[in-house]
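Just one protein chain is left out here, and the rest sit where they should.
Presenting chain A:
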Amino acid sequence: MSDLTRDQIRHLSQLAHLNLTDEELDRVSDELDQIVDSVARVQEAASEDIEATSHPIALTNVFRADVVRGVLSQEEALSGAPEAETGRFKVPAILDEDDR
């Protein structure tokens, strides 16, 4: 069995900004335990001297000239926003959270 505990799952879900109910925590704990057990054997094959591959093809930086091109209008950019106000995205306050 993996060493993944219910408390760890709760902590991970908080890190991922997911509120899990107690019932979900129970279920996810069992399932993740099984999943982690079944995937942990990657460690058998992967010795330190093997280079890690992050991407299937070699990547190079792509640059382009710093010129204005066709872009979304302000209206188009805001069209999918949950909330907007005076032409800007409106989100809950973050900076003064500690004062609440």
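Brief remarks on what is shown
The rule we apply is simple: contacts are C-beta pairs under 8 Å (C-beta built on N, C-alpha and C of every residue); 3 or more make two chains touch, one makes a residue touch a chain; residues count from 1.
Convention: contacts and distances are computed from a predicted model.
This figure omits one chain of the complex; the name its UniProt record holds, of "Sugar ABC transporter substrate-binding protein", "Xanthine dehydrogenase family protein subunit M", "Polysulfide reductase NrfD" or "Glutamyl-tRNA(Gln) amidotransferase subunit A", is "Glutamyl-tRNA(Gln) amidotransferase subunit A". Listed for chain A, the residues touching the missing chain in the whole complex are 4, 8-9, 12-20, 24, 28, 31-32, 34-36, 38-47, 50-57, 59, 62, 64, 72, 76-77, 79-80, 82-83, 91-94, 97, 100.
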